[in-house]
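The structure under discussion is supplied below as structure tokens; questions concerning it will follow.
All protein chains but one are shown at their positions in the complex.
Read from first to last, the chains carry the letters A and B; within each, the first residue is number 1.
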Amino acid sequence: MGMTLDFSILLRFTDALAIGLWTTIKLTLLCIVLGTSLGFVIGLLRSSGNAFVRGLLGLYVELFRGTPVLIQLFWIFFCLPLILGVEFSNFVSATIALTLYMGAITSETFRASLRSVGREQMDACVALGLPRAAQIMNVILPQAVLRAVPTLLSNAVSLFKESALVSAVGMADLMFIGQNISNNTARPVEVLTVVAGIYFVIAFPLTRAVTVVEQKLLRKFSA
Amino acid sequence: MDYTLDLGAVTRNMGPLMDGLWVTLQLTLAANVIGVIAGFALALLTTSKLALLRWPSMLFVEFFRCTPAIVQIVWFFYCVPMIFNVFWGPVFMGIVALGLNLTAFNAEAYRASIQAVPREHLDAGIALGLSPTQRILNIVLPQALRNSVPVLLTNGIGIFQQSALVAIVGVADLMYQGKTLATATYRPIETFTVVALIYLAISYPVGQFVNWLERRQSHS
Partner (left out) sequence: MADMQDGSALVEIHDLHKSYGPNIQVLKGLNIEMMPGERVVVIGPSGGGKSTLLRVVMGLEQIQGGEIRFGGKPYISTKGGKTVIDTEVRKQIGMVFQHYTLFPHLSIMENLILAPRKVNGESRASARERGQKILERFGLGAKADAYPSQLSGGQKQRVAIARALMLDPRLMLFDEVTSALDPELVAEVEAVILQLAEQGMPMMMVTHDMWFARNVASRVIFCAGGVVVEDGPPEQVLGDPKEERTREFINRVFHIKA
């Protein structure tokens, strides 16, 4: 291998990388909150209610789970403005796309966790004469949410990784800025390695945290 | 909206889209072959008793799981030629990049299903006098492999969708052809919708099959 690595060139670009990272984090956090809330509502609606609503939402979920995130981004970025006749900023378009994606993924998480709350819990509620509202709000939902937390954390880490795709539609996130720097300096190895490293340094501890949270939660809250 | 839909713009140009789909399928199938086989080998390494084998392989897995696929692909396409002084065709590079990514995810899937084989089964094997190798071949592996099929399929379809990322580095897959067509015809809605539906038409049946498989396995 006849090339020399020089990581010091990156020192010139720490500000730019920091801005890119900040954009990535802002976008990710916003879409996690919005997407998880959306997924919660959809998961609930799909677990009960009428067949029409369930079917419609089912289509939405399958659509976002069965197509590449990249094409979802392209569609929201290029097609939605044409349909609605409104121009969105990059950030807004990216937020819409990633929130819809996150909503689909987390709705499945909540649906599964609702199903996993055993039938016996309902029996206990009936035996105690609990009104329907209390059954759902005090017994079923809290358990479903607790059980969903480890998977939700996983979903959040996945979203963080998918966020790098917004670079493909010209949004100045960490990946986009990294690629720019890489092209400008003609030193892809150093630059892209550092960019990968930044993603890794954030995603890795969170992935470990998922296992820890799972054990702690499961230990305390499942009798 | 002052934009009239013209699906014909797409249907007249299905040729290039189908070429792209063919590339996508090649990428997916080849990456899956690599991922299923190498993933298994890697899983064995990560569960090895030798720390020398275990740590590097676990690091490999974590690297691919904790970084965006797009970063992996871009890194691969730009850096590998530079570092190793090789010049592979774009489709081949795509296969290797996607294959490595899938290997890491599949390794995790195999590892989880190996560890999910109940301890009691191993104990029964010991009680019956089976040697460690016999226990692995006759008790652990059959169950572990059977239980990992749904996850392997899910990961396989995941790679099918991730393959769209190689369009960004210029590989002429379905996504790339779609984007080219959308730009050329000024008809992003029709083009991207059709492309999305093509991806869906392949992902959805496989997903349903996985559901059916999981339901069947949980009954046995």
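Everything below uses one rule, namely that a residue touches a chain if its C-beta (ideal position, glycine included) is under 8 Å from a C-beta of that chain, and two chains touch if they have at least 3 such contacts.
The structure displayed is predicted, hence computed values, not measured ones.
Peer 1: Based on the whole assembly, the unshown chain contacts which displayed chains?
Peer 2: Touched by the chain not displayed, across the whole complex: A.
Peer 1: Out of A:A16, A:L30, A:L45 or A:V139, which is the one that touches the chain we can't see?
Peer 2: In the full complex, the listed residue that touches the missing chain is A:V139.
Peer 1: Going by the touch rule given at the top, which residues of chain A touch the chain that is not shown?
Peer 2: 120-121, 123-124, 126-131, 134, 138-139, 142-143, 146, 219-223
As a working rule, only the chains that are shown with their structure count from here on.
Peer 1: CA centre of chain A versus CA centre of chain B: separation in Å?
Peer 2: Centres of chain A and chain B (C-alpha means) sit 19 Å apart.
Peer 1: Show which residues of chain B lie in contact with chain A when the two form their complex.
Peer 2: Residue positions touching the partner: 1-3, 62-63, 65-72, 74-75, 78-79, 82-85, 161-165, 167-168, 175, 178-179, 182, 188-189, 192-193, 195-196, 199-200, 203-204, 207.
Peer 1: Give the list of chain A residues in touch with chain B in this complex.
Peer 2: Chain A reaches chain B through residues 1-3, 62-63, 65-72, 74-75, 78-79, 82-85, 157, 161-165, 167-168, 175, 179, 182, 188-189, 192-193, 195-196, 199-200, 203-204, 207.
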